[in-house]
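Excluded from the complex is one protein chain; the other protein chains are retained at their positions.
Our next item is chain A:
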Amino acid sequence: MVDKRGAQHEDLKALVQAQFAPAAQAYVTSRTHALGGDLARLVELAALTGDEVVLDVATGGGHMALALAPFVRQVIASDLTLAMLHAARDHLVAQGFDEVSYLRCEAEHLPCAPASLDLVCCRVAAHHFADVQAFVTGAAQALRVGGRLLISDHIGLEDPELDAFMDRFERWRDPSHVRAYSYRAWHSFCTTAGLEVVHQEDDPREPYQFAEWTVRIGMPVAEREALERWLLAAPARFREQFALTVEDGRVVSLRGHFGLIVARKP
């Protein structure tokens, strides 16, 4: 028997796959995902020796896997959505990386043997997970002693009003967006899983270009316009926090809040 929480989890999995399967190629070519400055920074923070076995969880367009592949022994790119894995594989093979492995799995149920990985990374995806604690706990189990968990994601704000505002526009645009967790929440997830957070920093990403950002996800025109009206009507404090830019009464861009977290298995 599936309990209520389990049913919600299944609904979310279906939603994520329905959301991303048709848009798989768009995520390969998306500037935001392909060119994010966090990629190079994450590789730097991974402190690689060249002998690592790495699992890239929720690889999407495969950009994190591609960034790591030249510097490690083995990269395994995983995703819940099969179409994403095919798109990522085509992309990486076209770039000359045909030694990367691919794996379809849920982040909350990683199919990895205990102490089999040196690095688990997850870039701009954990906000889709139904149970982040389960993901972090599974990652911790799969890591060898000294192994690292690298997270790049939306980060929740400590100010509850600002956090609620950000949560509203992110979930309005993307119903599979579950939650952006604060640094404090990430510390809690890691500590509970037996990991220690050794580093965190804000990730000053490029602002969202409103038109591209809403079209890429397949948002209906009426919803895009409703979201735009809502953003335009926001109090100044919110508009400033999220760097809302407006031209001729139309939203041009706005900025989310992102960060990087590194945790280590002691």
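Simple rule for what comes next: contacts are C-beta pairs under 8 Å (C-beta built on N, C-alpha and C of every residue); 3 or more make two chains touch, one makes a residue touch a chain; residues count from 1.
Basically, contacts and distances are computed from a predicted model.
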{"item": "Omitted chain, identified by the protein name its UniProt record gives, among \"Binding-protein-dependent transport systems inner membrane component\", \"Trm112 family protein\", \"Cytochrome c oxidase subunit 2\" or \"NADH-quinone oxidoreductase subunit J\"", "value": "\"Trm112 family protein\""}
{"item": "Hidden partner chain, touching residue among A:Leu42, A:Leu85 or A:Val136", "value": "A:Leu85"}
{"item": "Touch with the omitted chain, as defined above, among A:Gln74, A:Ser182 or A:Thr245", "value": "A:Gln74"}
{"item": "Touching the absent chain when the full complex is considered, from A:Ala113, A:Val145, A:Ala222 or A:Ala236", "value": "A:Ala113"}
{"item": "Interface with the unshown chain - residue positions in chain A", "value": "53, 55, 73-74, 76, 82, 85-86, 89-90, 93, 98-99, 101-106, 109-114, 116-117, 141-142"}
